[in-house]
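Partial view: only certain chains, each at its native spot in the assembly.
Here the chain labels run A and B in written order, and each chain numbers its own residues starting at 1.
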């Protein structure tokens, strides 16, 4: 299973909960663990609150502050900060699925984390 | 499988290794991978040393220093720092189980990470 994500700015958290849920429904998945995997090295995936959109912007604000965009980096592509954020946030998340539904907490959503956009990206899903 | 955790301060690392092990024993689990999942957006779970308790306080000291409690955040609930720490530490951990026992390294324990306490929390366990 796989779906596409299109980011619109340099750093962005994109709620992909309904994309993941739709892919599971299409595949007829019932029970198990769903791995959400990002095959990119300047992006990541996280689980956090999807009720108040300021949570997303606060996360990005501090990440962008703690991991500077410019810092005498050796990597010449200008996106070292994105690689570092990718390692800190992580390339995958696991969520349980029961009766075809993601077993997220009340306030939890799944977010694709763009750290070097805007770009076209992909998300892989694996069930076990 | 599920159990409860009660935190006593704003930020706290709580060793839940024996709770996880006890839940596996009760469920009669023998072999596989155990996912430890936190269904909250201002908490997390991590694996680290459970021999010297100062490791826990050193982890919290630096997290609280790097991710400021107050920082002109947009989220009005006063717990943006907790959401950010939750994304950095992560909502789940995976540990192998063999003959009913968690296959942790010699110095490793599993810690519930409270970032917006004190609160009553829950931890979910899934075997695969």
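Just so we're on the same page, a contact is a pair of C-beta atoms (placed from the backbone, for glycine too) under 8 Å apart; a residue touches a chain by one contact, two chains touch by 3 or more.
Since the structure is predicted, the reported quantities are computational estimates derived from the model, not experimental observations.
S.K.: All chains share one sequence and 2 are in place; how many are there in total?
M.R.: Across the complete structure, the repeated chain appears 3 times.
Basically, only the chains that are shown with their structure count from here on.
S.K.: Where the centres are mean C-alpha positions, what is the separation of chain A from chain B, in Å?
M.R.: The separation of the two C-alpha centroids amounts to 20 Å.
S.K.: Spell out the residues on chain B that touch chain A in their complex, using ranges where they run on.
M.R.: Those residues of chain B that touch chain A are 35, 37-41, 66-68, 71, 73-77, 80-81, 83-84, 86-88, 90-92, 94, 124, 126, 128.
S.K.: For chain A, which residues count as touching chain B in their complex?
M.R.: 32-33, 46-49, 52, 54-55, 57-59, 61-63, 66, 88-90, 93-96, 103-108, 128
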